[in-house]
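Up next, chain A:
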Amino acid sequence: MAILSSAPAPVPVLELRGISKAFPGVQALSGVALNLYPGEVHTLMGQNGAGKSTLIKVLTGVYTPDQGQILLEGRAIQPSSTLDAQNLGISTVYQEVNLCPNLSVAENIFIGRYPRKRGGIDWAGMQRQATELLERMQIRIDVSLPLARYPLAIQQMVAISRALLVSAKVLILDEPTSSLDEKEVELLFNVLRGLREQGMAILFVTHFLDQTYAISDRITVMRNGEREGEYACSELSRLELVNKMVGAQAAVAPALAAAPAQAPAPSASSKLTTFLRAVGLGRKGALSPMDIELRQGELLGLAGLLGSGRTEAARLLFGADKADSGSIAIDGKECNFASPRDAIAAGIGFCSEDRKHEGAVLELSVRENLILALQARTGILRAIPLRRQQQLAEEYVKALGIKTASIETPIGTLSGGNQQKVLLARWMATEPKMLILDEPTRGIDVRAKQEIMDYVTALCRKGMAILFISSELPEVLRVSDRIVVMRDRKAGGQYPRGALDENSVLQVIASGDVHE
Partner candidate 1 sequence: MASPYFTSLVTVVLLAVLLAAGGVAYPGFLSLQVLFNLLIDNAFLLVIAVGMSFVILSGGIDLSVGSVLALTTMISAWLLQSWHLPPLLVIAIALALGAGFGAAMGAMIHYFKLQPFIVTLAGMFLARGLCYLISINSITIDDPLYVAMSQTQLPVLGGFISPGALIALLTLAAAVYVAHCTPFGRAIYAVGGSEQSALMMGLRVGRTKVLIYAFSGFCAALAGVLFSFYMLSGYGLHAQGTELDAIAAVVIGGTLLSGGYGYVAGSLSGVLVLGTIQTLIAFDGTLSSWWTRIVIGGLLFVFCVVQRLMALGAGRKT
Partner candidate 2 sequence: AKPLVIGFSQVGAESEWRTANTVSIKDAAKKDGITLKFADAQQKQENQVKAIRSFIAQRVDVIAFSPVVESGWDTVLREAKAAKIPVILTDRAVNVSDPSLFATFIGSDFVEEGRRAGRWLLERAKKTPDTVINIVELQGTVGSAPALDRKKGFEEVIAGNPKLKVIRSQTGDFTRAKGKEVMEAFLKAEGKKINVLYAHNDDMAIGAIQAIEEAGMKPGKDIVVISIDGVKGAFEAMIAGKLNVTVECSPLLGPQLMQLARDVVANKPVPKRVVTQEGVFPAEVAAKEFPNRKY
């Protein structure tokens, strides 16, 4: 099946043979093989739940495989813990950020391998080195503050810096770019290219085709827990790649694989009725006062770089944080949200960007997670009948293609992308009048991304107001009817569909306006 014309090096550093791993009700991996050579970037691709993260966890000692062999430089290894794997020279960034929120940024990078000075820890030296490390990726932050103070993207970069710190033979990155914007991704890629030069073997997981083609040498495609094949990047077209991921049975529309195109004609947005209007909405230290208007049947995109204040804006609109200035009016009536409950009662839904900490209730089942917001709105006493819950859950599992053993499986055991879909379904189920989506496509595979965006646009066309936040500029440009560009935690200009392209957005971000 695999056609390998040019092997980059004679011996693989890391070789997996026939790895199988089952969870109750799921065969997550069956007989997976993988070869990783020194000096290559090897991308692992596959749909949500294909088994990528599980493979990585087996490889790094988090799970023990049921069957199969792992060879490092020709010798069989059986890593029993992540520490073990690290000592063997395998450094990993996992899909969900695994850092300690209470420790400082610097410590998160250095914990376990502190620079020492006179018997103690060299704090000053550590902070200096951490600052330098992050600056290499153009992040300038106070590394002595606790990690929890920083948004997810920064946390992701910290996790990567930590992995880069060790001089490992193998570097594994599980969807490191899902919360990064293009600038960050480019910086990361530069670092990766440098490491590749030095002969490091890099295993990389992503759902972005562009990124795959931008950096990888070879691609392994996984489907349903099996290895579909291993290909040289140059010999596999986008269309072929997508088809291999989704499987032959679904001959996929070439649109999926194509570079993002401009979508349907913009509706005449001026005629739409305003659903929500915020005036001078702001919060000290988080967001300068801004005006924003959401209209029924219109999709408003928020564009901007990391830390530009998009998430803050969304949280203020939803009442998750308390605004200290400005007012919100819904359908022309003034209403101030003291808590998310009020916003939900007003018909607003909010899908947070941080699914692990702010979205999923990990130990509860898919069904329970899915109906949580709906039930909260219905009230404690009027429990939704179990039958209805199941029906809803089944419906959305089907509609969004959620891959789960059953609707009673704890959501914590679902793959990252599928968790995200459940959370999306949670809000869809409340049939809101307005939906705030903060990075909803984070960690979702190409096909699902398309499906979800189609779904969202369809909802919008039916009259829902949508606020869409994404770090993927093309996506924002493609789906939004109107775009607000944010920079430095201030709202910049507002632009109708078609007024901007990628370059001009970057220009707005850089200078505050479009210069013709």
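Note that in this section contacts are C-beta pairs under 8 Å (C-beta built on N, C-alpha and C of every residue); 3 or more make two chains touch, one makes a residue touch a chain; residues count from 1.
Criterion applied: all candidates are chains of the complex that A comes from, given by their letters.
Every value quoted in this text rests on a predicted model; they were computed, and no experiment measured them.
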* To do: Every candidate listed belongs to the same complex as chain A; state which one touches it: 1 or 2.
  => 1
* Asked: Okay, in this complex, where on chain A does candidate 1 touch?
  -> 62, 81-83, 85-86, 94, 98-103, 107-108, 111-112, 114, 120-121, 148, 162
